[in-house]
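Below you will find the structure I want to go over with you.
One protein chain is absent from this view; the other protein chains keep their places.
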């Protein structure tokens, strides 16, 4: 969002888009530029994607390039790998990341390993876009994040934007990439009216093509006292917390990972070298997750911690349906403020 | 293996079994004791399991209870959940953990969530046994570990023995458990002649029923200078390294996780509180893995580290086929010695 | 054999109950979501898949089932749950996310489990098929003549689990009936564009099992076909595949604008609303207005009671979110 800020500053009037529109726009621009780009998935045709990721594409590019599929994720993701090997640039949608269980083989054992098994002779320029996240009462099979599930497996790049500017830029990078990129988008940021949307995700998006590099985090708020690492939705929670903390004299630095794999270890290391305090905020399951990797990676370095790193995550339980259960389990700005204050106790005392 | 040691000391003559035999024995005892225990999977009948996990069971219990299945992992794991819900105690084999991609939905979204979605009214007493690990040139779709892939997801217990005593005890615990337990067994320890076997995995196994509790690590070698955390095969590598290190005056404490989920955080915390140095040795992919969780968990505590924790893992690349590539990528005793010496530099200097 | 009079009346009552239930749920669901529709708001959050129009499938099949028979259903499960005899109060409380819900609010609308009647459903397309085969095998191994029924939509018939489960059921000769509710749509994708052949019941031949197609959402024909299949399964004859032509009178989920749906389609279907059709048929068979009204009153009361029960129930305590992860 430093990039966003710059863009916003120079361009007038602003084009404030939702992530959904930004994704659709990026795909449309790519399809205009390259006939090899096609889109496959459930309900990505006439419906324009359940989460609005392919709006207007069927009308513009026709049913040969915007292909609604049967509910056959293994086959159509496998087919995308075959298309990619043949020189096409397929973009496939897995409607909810929760559905990975029916088709993970095609993703992690097939797409992810084409390049390696062929010694680089066959590549897999494929984008797998998929929705993540809960908070709206869709229960345990439609609210998961599973960031680490994908990031753990070699051969995949995994990205997730926190705002529309990054969404477009990351999508254009993903489409241009010769490798399979899992493009996660968070439902709470998507900009579909029926889901509610965190306003901060709707930002100025230049109409032309531009890229946001894969593998680079963004420091979306600088600060000297504590590093808050977030991704997608939790970036907004961290920013909100940072505002509150500032009023208490704690200057939080907020890092938006943007890429989960590869992880921008340098950005994290540089920040914690300065702040010597770290909280990772992650709405995925707690254990064996992104938060663990960020903390472990930071702790492997030689940081002279002012207090032990901490994580704020969804706990290790399935995501419950009832708002009375789900909401308190998710990360929140209040939890971040509380934990930050605790870690900075020497400062506030 | 403290337990093993005790057992070995008191029982004579010793019954040295392989893990494969110990698993088969545990299953056989359970089938004898409880008609509700049945076994499903590919090649678990006449063949006795590709990795010898069901040896002799078809002959003893017949084809109604020892059921070779079609190559339909989604259906037969799903069926196991249905069987379990109906009061049976199915043990299913997923031949290689690498195949999880074709059936993970039935594991993580179905089996793992039965209890929660039903508020505890429907349980899922199912054991999913599956082989892990490489080192024998079986390449990138038959050599993976994927510990974290399973451990990250709530509702599953995940265990892996490093020796036959624990294999039997953990298997009996798993069968008795009302919940889905992923029982991983490492091919390098399995005791199948055609795979080669680390001798330390073949230990005395009492013929009667006994359990090894799920969720409890074992301190298999005490030491004051550094904590080496391993699981399965890497426990043996750590033990080997510890012997070498002892000769250099470094006393390594070796912890065998035995359970990956739930993780025995107390055992790790107690050890690092003492040694204040930690190396995790894990043959899974490096990032977002068990090693990250163990390190992050330890660093959340208030340890006054003598040196930053480290991990020795397979790197973030698919597992290569050629021995010239695969062997150097895997953890080894030499790598553990090297890293331990580095972490303990103050001691050896 | 055609259904007895009392069976037909019970089926009608279940259909009416299901319809009334969904009308009530629909209203409750929209609370807090107007004027701006936001799924997260109101007393019932999340996706809401209604089954109006599909009642005959559930009711006609479940009329043959006992409590010890198992049913696995889909994301669109209200009608099936009601036909299988799931406790309506607890089910409604579950949908409201309340402590007295079937799972204390942990599961919600897509995860209704009632072990008293061996009912469950799921949010993953075709996920229930394997478990139904397992439940059927369990009955067979126990020497019971209980059966299992797996309900799916026609869209699910293109999912790998469909194939694996039918083959496994056939190989095991398991007493299971696979029922496809063909409402012509998988969200916005028409069956004719997603499915290589016109009738999924023809796919039964790929597994050496009987396949039956029931046209026109006809509850009596459904009752018949299901009766044969259940009888066959109880007698040890193995699995059957049934496809039923049915209709989705609502959007895929609430909030679906259905722009993809040809104009007039819904109106046409509404004109053939199976509830109206069946009521007329029963009237022709001599059921009196008084009888109808008594049934409808009873259904209305059951639904009203359930809603009241649900609304009055407390929200669960946060700590309960940490319970029952393991049994």
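Residue numbering begins at 1 within each chain, and the chains themselves are lettered A, B and C in the order written.
Note that in this section contacts are C-beta pairs under 8 Å (C-beta built on N, C-alpha and C of every residue); 3 or more make two chains touch, one makes a residue touch a chain.
As the structure is a prediction and not an experimental result, all values here were calculated from the model.
Displayed chains that the missing chain touches over the full complex: A, B, C (touch as defined at the top).
Across B:99, B:147 or B:288, the single residue that touches the chain missing here is B:99. Of the listed positions A:76, A:147 or A:165, the one in contact with the omitted chain in the full complex is A:76. Screening C:98, C:203, C:261 or C:279 against the full complex identifies C:203 as the residue touching the chain left out.
In the complete complex, the residue from A:19, A:38 or A:280 that touches the missing chain is A:38. In the complete complex, the residue from C:52, C:92 or C:167 that touches the missing chain is C:167.
The chain that is not drawn here is touched, among residues B:70, B:206 or B:262, by B:70. Residues of subunit B that touch the chain left out of the display are 42-43, 45-47, 50, 68-72, 74-75, 98-99, 101-102, 135-142, 193-196, 315-318, 320-326, 328-329.
Residues 158-164, 166-168, 170-171, 193-197, 202-203, 205-209 of subunit C touch the missing chain (whole complex, contact as defined above). Residues of subunit A that touch the chain left out of view are 38, 64, 67, 69-70, 72-88, 90, 102, 105-106, 109-110, 113-125, 154-155, 157, 178-179.
The criterion applied here is as follows: only the chains that are shown with their structure count from here on.
Legend note: the chain whose CA centroid lies nearest the centroid of all displayed protein CA atoms is A. Across the assembly, the mean Cα position most removed from that of subunit C is the one of B. Here the spacing of subunit A and subunit B, counted between their Cα centres, is 32 Å. Chain geometry summary: the mean Cα position of subunit B and that of subunit C are 41 Å apart.
Among all residues of subunit C, those that touch two or more other chains are 101, 104, 106-107, 111, 122, 124, 160-161, 325. Residue positions of subunit A touching 2 or more other chains: 74, 98-99, 101-102, 140-141, 316-318, 320.
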